[in-house]
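Only a single protein chain was left out; the remaining protein chains are all shown in position.
Order of writing sets the labels: A and B. Residues in every chain begin at 1.
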Amino acid sequence: MSKKIKYKTSFGDQLMWILTLLMAISVLVLMVWMGWQMYHSARPSIQRFGFSFIIGRVWDPVKEQFGALPFIYGTIVTSLIALLLAAPIGLSVAIFLNEMALSKVRTVIGFLVEMLAAIPSVVYGLWGIFVLAPWLRETVEPGLAKWLGFIPFFKGSPVGFGMLAGGLILAIMILPTIAAISREVMAAVPNMQREAALALGATKWEMIRLAVLPYAKSGIMGGVMLGLGRALGETMAVTMVIGNRPDILLSLFAPAYSMAAVIANEFTEATYDLYLSALVEIGLILFGITLILNVFARLLIWSVAKGPKGGSLV
Amino acid sequence: MGQSISVRDLEAWYGSNKTLKGIHMDIALNNVTAIIGPSGCGKSTFVRCINRMHETMPGTKVKGEIILDGVSIYDQDPVALRKRVGMVFQKPNPFPSMSIYDNVVAGVKLNGMTQKHKLQAIAEKSLRMAALWDEVKDRLNYSGMSLSGGQQQRLCIARALAVEPSVLLMDEPASALDPIATMHIEELIRQLKADYTILIVTHNMQQAARIADSTAFFLNGELVEHGPTSDIFTNPSDKRTEDYISGRFG
Partner (left out) sequence: MNDRLRNYRNWMMLSIFTIATFIALIPLFGVLSYVVKNGISALSLQFFTNLPKAMGLSGGGMANAIVGTLIMVFIASLIGIPIGILAAIYLTEYDRHSWLSVGVRFATDVLTGIPSIIVGIVIYTAVVLKMGNFSALAGGFALSIIMIPLIIRSTEEMLKLISHSIREAGYALGISKGKTILRIILPTAAKGIITGAMLAVARVAGETAPLLFTALGNQYWAHSLNEPMASLPVQIFQYATSPYKEWHQQAWAGSLVLISLVIILNLSARFAFRSRSN
């Protein structure tokens, strides 16, 4: 005989459950609401310019011309510079901390790397203006122009404020993200894997290459993507060193502009609705790109956390 | 010997896995009943049904009837039921954030008792019953985690006793302990049975033989045999019980 089971819960218990449920739902609502709010505000611009907004090269609020390509270009170039520098270094940091360092060294250096992430963006920007940019202008850029000037990226007069400065400062800022995620996924590699490699007579580097990296590969890619997401949306430091000129130039020394920077600089000055709407649309594009990057990155990291797949084992 | 607990047609599931397949059993008052059987036979699920802990796991289901002192437990608020049916788990699980004292009185305190002298009296009484008082009376404010494994388990017993249940369920309470701590726990169980109806799950047949008045043998989710401990161990009526007792499987 089946009997209906009674599960009485007290009022306080139900209140607690409902309260936590509401808060959990509110997070979901918050995300959807933010997307909708942005879309709603960007709609005039989307309807007016359509696809030409993304490929338009002219940004002239006075003439109501809004093409976001210079900002997209500046954002992509600076983020790529940042990735090119931060991915190998971040991975090296993770390998050093996880596979090589003794526990005391690991604690100290791990803390210092995390501090790198804790420094506020605006402080990096301040340092960028008064230390990094002058150094680039006086030392690095003339040197690059002299030795690598045949490559179009390194042609042109040294300015200091430009895509190279933006990329460098972004590299510093996303390095801790890449290092932290890489460490996390490398720590998930079972010790058995390492011991198996060492028992076969592998050197430490061979162990890392054969047992650790293949296993952690997709997670590391996820970390790099999260870093990229952070670079694309980073605002203050880039705004302060990129030069803020909506040009599309090959030279990395040249001043440029990024999507987040134009929003930061012009938002409070947007004198009419379409102007504001255009700026919000830039934000919406940024929102969309970072959302997609995050989804992919999380899936990759998650796949490592779940354990090994066929083929990734030695 | 009064009937304390009557179990009728009890079936339980873990997801799609049926772990209890229609249990009929009467458990006597102020007695120690041992539940034995190979791992996976449903003995843990069985005791966890009696205080309705089984249902707290997601994906579980129960059917059937358990009558405690004449009332179906499924007609009661599970939270209130658990005050009458205490439980001690396999691994000692004192609350890590609480002192020894707070651990003992946690159940009464969180259920509304605030008078300090009463709480103190309850703490002392429970710790004495659990044979832990002399060892901890000078350091009641230490963390419960500072005790040894065996002491932690006796602390958990004291904590369960403080709520003044009439039934005490013990799910392999000594399996994580060393032999000396195990001896302490067994001694304690023998003393407690004057006031409590005790169900103890154990994989250790010598332990069942030492402390239990009656023993029930579970196999594959079914109750094979239940009777006085001496009968089960010396003269089992079922072939499967005999095989298990004599170590032919399990």
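The working rule: a residue touches a chain if its C-beta (ideal position, glycine included) is under 8 Å from a C-beta of that chain, and two chains touch if they have at least 3 such contacts.
Since this is a predicted model, take the numbers as computed values, not measurements.
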Residue touching the undisplayed chain, where the options are B:C49, B:I100, B:M129 or B:V163: B:V163
Full-complex contact with the absent chain, from A:V131, A:L148 or A:L250: A:V131
Interface with the undisplayed chain - residues on chain A: 9-10, 12-13, 15-17, 19-21, 23-28, 30-32, 34, 37-38, 40-41, 88-90, 92-93, 95-97, 100, 109, 111-116, 118-127, 129-131, 172, 175, 179, 203-206, 208, 226, 229-230, 232-236, 240, 260, 263-264, 267-268, 279-280, 283, 286-287, 290-291, 293-295, 297-298
Hidden partner interface residues of chain B, rising order: 51, 53, 56, 58, 79-84, 86-87, 89, 91, 93-98, 106-107, 110-111, 156, 159-160, 163
